[in-house]
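Could you have a look at this structure, given as structure tokens, before my questions?
With one protein chain held back, the other chains of the complex are shown just where they sit.
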Amino acid sequence: MIVRLAWRSIWRNRRRTLITVSSIGLGLTCAIFFIAMADGVYVQLINDAVRMQAGHVTLEHPEYRDAPAIDLYLPDTRALRTQIEKMINVERTKLLILGQGVAKSGVGTVGVSVMGVEPSVEAKTSPLVNNIISGRYLEDTDGSLIVVGSKLADRLHLKKGKKLVLTTNDVSGALTEELCRVAGIFETGVDEIDGYLIQAPISFLRKLYGFPPGGATQLGVVLKKASAQRKVIKWIQPIARENSFSVYPWQNVMPELASYIKLDRGSNLILQAILLFLILFTIFNTISMSVLERNKEFAVLKAIGTQSFHMRAQLILESVFIGLIGCFLGLLVGGLASYALQIWGFDITSLYSDEISISGFAVSPIIHAKLSGSMLFWLVGIVMGATLLLSLIPMRRATNVNIAETLR
Amino acid sequence: MNVLRHAWRNIWRNKRRTGITLAAVTLNTAILIMVYALMDGMIKHTVHSATNVVIGEVQAHGEGYREDLSFYKSLPDPEAFLEKAAANNIGAAPRSYGFGLVSVGSKSAGALFWGIDPALEREVFDLDENLQSGRFLLEKPEQGIVLGKKLARSLHAKVGSEIIVVVQAADGSLGNELYTVTGILKSVGDYIDRGAAILHQDDFRELFVSGGRIHEIAFNSRGKIPVEEVAAMVTPANQEAEVRTWRELVPMLNDMVRLFDTVIWIFGAIFFLAAGLGVMNTMLMATYERIREFGILKAIGTSPWRIVSNMALEALVLSVTAAAVGLILGLLGTYYLSAVGIDTSLFAGEFSFSGVAFDPIWRAAFSVEAAVVPMVVMCVICTIASLYPAVIAARLDPVRAIHHV
Partner (left out) sequence: MAQGVGDSPPCESQPVSLSLRPALGFKITACLITLLLALLFTPTMARAEQQVLTPKEILDRVDDLVRGDSSHGKMTMTITTAHWKRSLTIEGWSKGKDKSLMRILAPKKEKGTATLRSGNNIWNFLPKVKRVIKLPSSMMASSWMGSHFTNDDLVKESRMADDYDFELTFEGDKDGQPVVEITCIPREDAAVVWGKVIVTVKKNDYLPLEVRYYDEDLILARTMTFEDVGPLGGRILPRRFIAVPADKPRESTLIVYEEMAFDLELDDDFFSLRSLQR
């Protein structure tokens, strides 16, 4: 009965209802879009970095983190790996060897970072694979083929098929060197990567550094969902301890990226809070305006003897309806807009008339939104709750309306 | 004047409605001003962070130095630069660079040695404030050395550690010396973290037999003068030198800042949208409630044009008043946010990203634009939002308008 009354009442003044509903809906749209976009920016950043480096969760020799050295390696990861790959939320695991070396060509010599990868795994995870500018990426059968950064290639005059001698210290500290040939050249736009990184098949680096089969400096776990990180670490911890390996979240492995994101998220949080305040304030304004304008109606209702309890119940229900419709509208518009941005992305560089040189994955110029169920849930909850709470304030005045005064 | 007074009186006929509208416009304007200033501040903050620690706004190098970092391609006449900078009141820090080997105990690593003038460095840049332990170099040479964070870690060096340094000096001889670590830098950018070993200019000269060669002068006006002007001001005539702004020196950072700008302005646009829609809705509602009143006015023979112009005037008076109050509130808020700032280290620790060490305090930046744009936008939206229902009312026939709910 009251439900029907409330429903009919909100449609009696269509225009007022539409304005209130649109306030809620558009506010929610803005909030969803804003947060989804902000989240999307670093989801992409994390995703690229984690996939290129050592996964969402990284296993290492316990002393490696403090002072990385090639002799602090994981001797045999095979059993552990199969165990981890069986866990839910784990997309795949990747083995890495990270080392230093000196790369020599007939033209010159450069100190380099050497990264040993499993080509077939890397091809499925690392964004580097998409940044090959000449030649091709590594394949499992490659033997001593390598891919090098574009700036390094320039400096050593390397092209596809050219020779390079890699000199380094093996696990026992002895000097060792191997010949390799360039399979391809990559360019990411990041000097530290383009100028100094060499990727080689892990089997080749095991030979170079004197690792046992299955040995690696890092075992990276790439997750299907970044949010499952804590759970997966908890599962891995006991089996890693048996092998006396240490387990780290990516935040420890890439602390700079982690704190950048924390900072960004922090400042975004401030902006989000201000935005939310702005939206709630508008909702409050429209609701209180609409309730106050109805004083006469309340006075009449009161005059014909309607109990204030009933009046309040009806008003609350009206707010619920308006809130629900508004939220539905907001979810629809905001959700669809964000979803579109999530799927297609927006290339900011199209806003610039001149060429912007960022390529690859350090800072992706293509913004993707990131919608998440929990974000939508929270926003709708906040807006809904606020709508109800905010409608209570003017309601008190409405039910306490002075009949004689108002009807005059 | 009379018209204005009339409008003013009319506005206050319905105090509650006006109060709500006024509050909406005031608050939205104030918030927009603050957010605008905060976003502006964030961009300045990024640039400031990028340049204030070591890079500077402008750098001068010897011709060709940046291509191969050859020790011999130093600045032919660094004094001329320093004099020009001093004359224009721009901070300038001269630096020398050379490669060599550092060793502590059984650990050793290659490093890039810096020869700096600690007093100038301290005055012009913030490197001295970015130490994780120990202290910066003193003004007098003291055989002290400051190491980059990762370099210190890989050497297992601590404050007080004795460091053996071996370099090939400018005359081809073998320079070697013992220094004591006085400080270890925080993370201030990868190339410094991994390789910087910072010495007093005098110690550097002795070690490298450098004869006082200067490879780089970094200029910093701390944002007081636009970078291009700084570059023009410090460059003496007829110099065989390369003068570049930070945008050219670190193009990647420049691109990053530009991308960052864009993202921030997209965020800003969402803010304007939210605030604009909020004010519009409030104003629409307020005006619609008055359609009955317009009907009566029309019934007593007021021309539709008169109704609309009255309404527009009222809306304008209301929004200008509100925006003015909003401006005052916004400026106060901005003042607070620029003087005190928001300490971002509350949610993120020290860090650097792509070679930029970030200042943890995020401050709003004052600008006329930040104050004017939100005000104008708010007033325009208000007036338009009130005109729409007024025009509708003016076209209605009086009887329907009066019964309009």
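Letters A and B mark the chains as written, and numbering starts fresh at 1 in each.
One rule holds in what follows: contacts are C-beta pairs under 8 Å (C-beta built on N, C-alpha and C of every residue); 3 or more make two chains touch, one makes a residue touch a chain.
Keep in mind it's a predicted model, so treat the numbers as computed, not measured.
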Sole contact to the chain not displayed, among A:Ile19, A:Met115 or A:Leu164: A:Leu164
Hidden-chain contact residue, picked from the options B:Gly62, B:Pro78 or B:Gly98: B:Gly98
Touch with the omitted chain, as defined above, among B:Asn10, B:Thr51, B:Asn130 or B:Ser154: B:Ser154
Of A:Pro75, A:Gly173, A:Pro212 or A:Gly381, the residue in touch with the unshown chain: A:Gly173
Selected from B:Pro76, B:Gly110 or B:Pro226 as touching the chain missing from the view: B:Gly110
Where the missing chain touches chain B, by residue: 66-72, 98-101, 103, 106, 108-112, 151, 154, 164, 166-178, 190-191, 194-195, 208
Chain A, residues in touch with the chain not shown (by the definition above): 100-102, 104-113, 144, 155, 157, 162-165, 167-169, 173-179, 191-192, 195-196
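What we mean here is this: only the chains that are shown with their structure count from here on.
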Residues of chain B touching chain A in the complex: 16-17, 20-21, 23-24, 27-28, 31, 34-35, 38, 42, 110, 153-154, 156, 187, 190, 251-252, 255-256, 258-259, 262-263, 266-267, 270-271, 273-275, 277-279, 281-282, 284-286, 288-289, 342, 344, 346-354, 358, 362, 405
Parts of chain A lying in touch with chain B, wherever the complex brings them together: 12-13, 15-16, 19-20, 22-23, 26-27, 30-31, 33-34, 37-38, 41, 66-68, 111, 189-192, 255-257, 259-260, 262-263, 265-267, 269-271, 274-275, 277-279, 281-282, 285-286, 288-290, 292-293, 348, 351-352, 356-358, 362-363, 365, 367
